[in-house]
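Worksheet: one structure, shown below.
All protein chains but one are shown at their positions in the complex.
Going by the order they are written in, the chains are A and B; count residues from 1 in each one.
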Amino acid sequence: MEKSKISRRIAPWIVLIVIILLWQWICTAFHVSEHLIPKPTAIAAALHDKFALSIWPDALVSIRVMLIGYVIAVPIGFVIAAIASQFKFIVRMVLPILILLMVTPMATLVPEFKLFLGVDPSLKIIIVILQVAPVVAVNTLTGFTYVPQKKLDVMRGFGCGRWETFFRVTVPNAMPQIFTGLKLGSILCTIAAMSADLSVGQGGLGYRISNSAAVSATDTAFAAIVVAAIIGVLFYSLIAIIEKKVSVWN
Amino acid sequence: MAYISLEHVNKKFVTRRSTIYALKDINMHFNKGEFVSIVGPSGCGKSTIIRLIDDIIKPSSGTITVDGFTYNNTRPITKDQIRKMGFIFQVPNLYPWLTIRENLELPLKIYHEDIEKNTPHIEFLLDYVGLKEYADSYPSEISGGMSQRIGVIRGMVHNPDVFMMDEPFGALDEDTRETLNIELLKIWKDTGMTIIFITHNVEEAVLLSQRVYIMSSHPGQVKTEMNIDFGGRERTLDLITEPDFQQYCTDIENLIGNISLSEIK
Partner (left out) sequence: MTKSKNKVVSAINLMYPPVILIVLLLVVWQTVCTANAISVWMLAKPTDIFTAFAANTKELLPDIWITYSNELIGYVLAIVVGLALAILLCAFPLVGAALNPFIIVVCCIPMISLVPTLMLVLGLGRSVKIITIVVQSFPIICMNASTGITNVDPTRLELMQSLKATKAEQFRYCILKDALPDIFTGLKLGAVMSMIGGVTAEMTGGNSGLGSRINYYIGFSKSSEALSCVIYIILLGAILYAVVSAIGAHLMKHH
């Protein structure tokens, strides 16, 4: 029993090490051009050398965009869901449009916004908000609409009003879906920030990646990709940890 | 010789801190055509026993014999043996994505039997429980009592010799439960099957069975067994008011009750 548990713990790390070793070996053995695919050691070196100089400042730009965007998008999504959920007709009206917004890659609007705002730094934040808010709203709204009628009736029986019922029954009941929305939001937030970087430029990790790739500094590009990956994972984990803390009573 | 027997069967769960015996030294036997109930407090492992017989889970030690074939934690049961048994769950456990008919055909598919050849049998069973017109409905379209009737006849489509029932009517309301109990007695009489019936409802056990195993918990052990005999009287709901029926119930309740009292001490 214990043994298999340990092997389960170790297995992913072994796979990771094997992948890195294999990567290194293939690059060396087949003389892959460093400008196309750098060796893991070269990426590590670039990460070390360029971190303070360019990667970290760019990472900070991305993190700022992501956090501000997320913090604005979540309440927007939540409020849309909360208001819409109160009226069945509005749910039917709004949900399809939210889904439509969800499947729209908001980066397509970047050039359009550029006409409006020029190269305003808030442009990327707007893209993040537009990409994150719908997915938060869709999941939250789904949670809000599937509350067992019995539970609602109990509250009505106590003479509770619409909004008291909402906060005491509907919201706690929808917690799993709310967090699904928040977690998907965090994933889309990272992706939207990167795609905004790629199409807007103006700093950020995505910009660092495309800029480095353009001058064939592939090792730096990959180092930036590694940092982007770590940011994405940490962001998601953060929300997942909050979910665990919050849903203890659920 | 008994049709089914369990000898020195243990089921233990090893955790980091200790070893917990879900079942300790279980010896039981079931004769062919017998209707036997197993009663006991919750957590006494009564459901585990039929899962061991049905080879859903393996015993930690001890042997189980069904119709002369012995199996244990190293020697698995064969497909021929498993076909002699039908398992009825606490919930109907019908697959919602299949129609009633498809649900009934599922065991046959897994036993690689000719569905068409068995269609008359399925029709007969549906008719037997009075649900012929629902054959092509989906489980969500019928009531809980109907669903459990289908759950019961699904255990019969492959003509098993043994029925193992895990509190089959526990989730139903009192009236439906009584009706289904009477229907089950009819099935038992008509088919001559061996039935092992798990329940925590003592009245149900006394009404249905010829013999009752009474179990205690922590660890799950057989406390005693009791024969139920009403002479030549037919087993109907009228029996419930008879003094000897009441006596059986009180005796069993006391046996179960005593166990919990001694536990407190």
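In this section, a residue touches a chain if its C-beta (ideal position, glycine included) is under 8 Å from a C-beta of that chain, and two chains touch if they have at least 3 such contacts.
Nothing here was measured: the structure is a model prediction, and the numbers come from that model.
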#### Entry: Touched by the hidden chain, restricted to displayed chains
A, B
### Message
I'm checking contacts with the chain that's been left out. Which of A:C27, A:V65, A:A81 or A:V94 qualifies?
### Response
A:V94
### Message
One chain is left out of this view; which of B:D54, B:E167 or B:E203 touches it in the full complex?
### Response
B:D54
### Of B:S42, B:S140, B:N227 or B:T241, the one touching the omitted chain in the full complex
B:S140
### Query
Going by the touch rule given at the top, which residues of chain A touch the chain that is not shown?
7-8, 11-12, 14-16, 35-37, 89, 92-97, 99-100, 102-105, 107-112, 114-116, 131, 135, 184, 186-188, 190-195, 198-199, 205-206, 209-210, 212-214, 216, 218, 221-222, 224-225, 228-229, 232-233, 235-237
## Note on the structure
In the full complex, chain B touches the hidden chain through residues 54-56, 77, 79, 82, 85, 87, 89, 91, 93, 95-97, 106-107, 109-111, 138-140
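Operating definition for what follows: only the chains that are shown with their structure count from here on.
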#### Entry: Centroid distance [mean C-alpha coordinates] between chain B and chain A, Å
51
